[in-house]
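Left out: one protein chain. Kept in place: all the others.
Letters A, B and C mark the chains as written, and numbering starts fresh at 1 in each.
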Amino acid sequence: MIRVAIAGCAGRMGKTVVEAVGAADDMEVACGIDPHGSDAAFPVYPDVEAAVGGTEFDVLVDFTQPDVVAGNLAVALPAGIDCVVGTTGLSNETLERLAQTAAGKACLFYAPNFTTGAVLMMQFAKAAAPYFPEAEVIEFHHANKKDAPSGTAVRTAQIIGESRGFESSAPGSETEIAGCEGARGALVDGVPVHSVRSMGYVASQEVVFGSMGQSLTIRHDSWDRTSYMPGVLLGIRSVGEQEGLIVGLENFMA
Amino acid sequence: MIRVAIAGCAGRMGKTVVEAVGAADDMEVACGIDPHGSDAAFPVYPDVEAAVGGTEFDVLVDFTQPDVVAGNLAVALPAGIDCVVGTTGLSNETLERLAQTAAGKACLFYAPNFTTGAVLMMQFAKAAAPYFPEAEVIEFHHANKKDAPSGTAVRTAQIIGESRGFESSAPGSETEIAGCEGARGALVDGVPVHSVRSMGYVASQEVVFGSMGQSLTIRHDSWDRTSYMPGVLLGIRSVGEQEGLIVGLENFMA
Amino acid sequence: MIRVAIAGCAGRMGKTVVEAVGAADDMEVACGIDPHGSDAAFPVYPDVEAAVGGTEFDVLVDFTQPDVVAGNLAVALPAGIDCVVGTTGLSNETLERLAQTAAGKACLFYAPNFTTGAVLMMQFAKAAAPYFPEAEVIEFHHANKKDAPSGTAVRTAQIIGESRGFESSAPGSETEIAGCEGARGALVDGVPVHSVRSMGYVASQEVVFGSMGQSLTIRHDSWDRTSYMPGVLLGIRSVGEQEGLIVGLENFMA
Partner (left out) sequence: MIRVAIAGCAGRMGKTVVEAVGAADDMEVACGIDPHGSDAAFPVYPDVEAAVGGTEFDVLVDFTQPDVVAGNLAVALPAGIDCVVGTTGLSNETLERLAQTAAGKACLFYAPNFTTGAVLMMQFAKAAAPYFPEAEVIEFHHANKKDAPSGTAVRTAQIIGESRGFESSAPGSETEIAGCEGARGALVDGVPVHSVRSMGYVASQEVVFGSMGQSLTIRHDSWDRTSYMPGVLLGIRSVGEQEGLIVGLENFMA
């Protein structure tokens, strides 16, 4: 039974982690950490220091805030507690430095994306790219999203460009008709990227590969923050056998 | 039994029409017209004049060339023969003038697109548009296609823009990140249009509508020139009860 | 400004209606009705009788329980208040009887499905069916759904069967290989229906039509109870000009 402490347990993501850990057969919620307290059935401490002093646990999961996470890790890692971190905003340097404070006794695992399906989509895109002359990325996000394209779409296009080692002849061989500039999308490392914005989506992405007489499509749809949970649980299960800094869920997905 | 003459019967599209008419229960190939002759089981005449003189038929189907079609119609229509025309290149004025030569005794039916599914896709897009704050068009064509976006995609966007009578807030409320201009597509009458070019497609189009918590997608895929045939047969069956000029397959699809 | 009362305003669906009505430009929440009370910014009454006595409103929206809804309508309709009802469990006879209590002064609008996209999907399926020799329905629902196929899938198949007036040759012309019975789905009015069950979906459905060289796909995805809201708002906006019993959102979607 893996004993898990959840930092930010009263927040929206924290609550989802509490629920997912509680529902898993091989782990349990040892305690929560939240300055606002909580009406939970497990002990909740105001900070990680108090938690380490008050309850034994194996893994700390941190979905908090950029200005809080480093302090949490600076307490947990020297205490030999493995950390699974989804909070963004830490530089590589900071992550490296924090991982060293574990002195080989604990693992710091950080993932920018905990969605298993999105990680596989990128792995598959990398594997397929050399076999298809053409590849394009189409991403669909909620109209509230302020930027285009999404970071995942840009990263996917880069992965395809690096992996295939050839230039597709498609982008550029055609002409956009007058008044329709932009139809062929944004060109990222030679890969056209198209962004759809609509209330009708949460977060979806499609990678379309084409070759003679065939197309291969890889699509990922997520509609809920629970889509992070399979990745968080995978992280919790995997850190026990690791040490040092590990970045990216793909390290635990063979 | 509708007796059908096929102009251009030795060409690729003509051969497909011969096969489709031959396979239909309620019509038969009366004769073909082709200057190159043909090894067909039915009589083939060098021009429409010879055909009208040599064989009785009810409908002339014309998939020939821009410089031939007008001459064909100028013979057939005054002879009271209904015409189903897929050859492009005739102006509206020419079509009107030719239709008048029928003197109320025959129908001139011209369609820029004989694909039943594409026509329905546009009708459905028109019907759905008022109910969804956001709509975007994504079209997928073979890498050989020289222009982007496709004419059908532009027309679909225009239909949506006209039908919904409001401006979508989505295009423009977001920002393309630096180096990724074009991600949000071409804006046609307020509707973003995205063009994918790949050997993996023949001709496909997707219209995606979004509203609170839901999306509605209408997709048409065609992979063969036989996709015109259901529309051609529908035209052949429908012209007998009509007269004058009719433009567009949607007139026969209630 | 349409003044709206919301019965069941403290329930999950009721809260969503409160939010949607509050966000719409042309209507406002006049009051709520809920025996459990509510901490809302508008008056909340324990029952419809009290609400009618305490606040003026034009439309009552009812997403309550089968054993409560009839009583609510029996008060509101004789008082001349239009009713928009999503609560299931009322027989056609009960609906008819309740509508008559309005004595021509109010409209009783009931819809089994308020999702605009699902209603359009069925309308489009009906319109497309005559033009495609083959049609099949694939529905995707969460693994928690206990029955297969969904009611919407069955209804869609029936609509296709009625609309096309011919028998498809596809189901039955092929043979399921040994041990793979069920591969061709359930046959509903001659239309194969396939049910997918997976944690990865909330409620989606795809209708696929096929003809020579082409396919037309109509797909609806919903991932949230907010997907009912556009239909509820459409109902609220439409009942003012109607009277008597109206069943089905399609009556307000031309």
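The rule is short, and it goes like this: a contact is a pair of C-beta atoms (placed from the backbone, for glycine too) under 8 Å apart; a residue touches a chain by one contact, two chains touch by 3 or more.
Everything numeric here is computed off the predicted structure, so don't read it as measured data.
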Check the whole complex and report which displayed chains the hidden chain contacts.
A, B, C
Which of C:Phe114, C:Phe140, C:Tyr228 or C:Phe252 touches the missing chain? It is C:Phe140
For a quick check of understanding: of A:Gly11, A:Pro43, A:Gly190 or A:Pro230, which residue touches the chain that isn't displayed?
A:Pro230
Taking the full complex into account, find the residue in C:Gly32, C:Gly161, C:Gly210 or C:Gly231 that is in contact with the omitted chain.
C:Gly210
Across the whole complex, list the residues on subunit B that are touched by the chain not included here.
200, 202, 221, 223-224
Missing-partner contacts on subunit A, residue numbers
20, 115-118, 120-121, 123-124, 127-128, 131-132, 209, 211-230, 234, 253-254
It is residues of subunit C that touch the chain not shown, namely 132-136, 138, 140, 143, 145-149, 154, 169-171, 173-177, 179-188, 192-201, 208-216
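Note that only the chains that are shown with their structure count from here on.
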Counting only chain pairs that touch, give me the topology of the graph as line, ring, star, complete or other.
complete
Mean of the CA atoms for each chain, then the mean for all of them together: which chain is nearest?
C
Identify the chain pair joined by the greatest number of C-beta pairs in contact.
A-B
In degrees and to the nearest 5, what turn takes the CA positions of subunit B onto those of subunit C?
180
Self-contact between copies subunit A and subunit B, residue sets same or different by half
same
What whole-number Å value describes the gap between the mean CA coordinates of subunit B and subunit C?
36
Residues of subunit C that contact two or more other chains, please.
221, 223-224
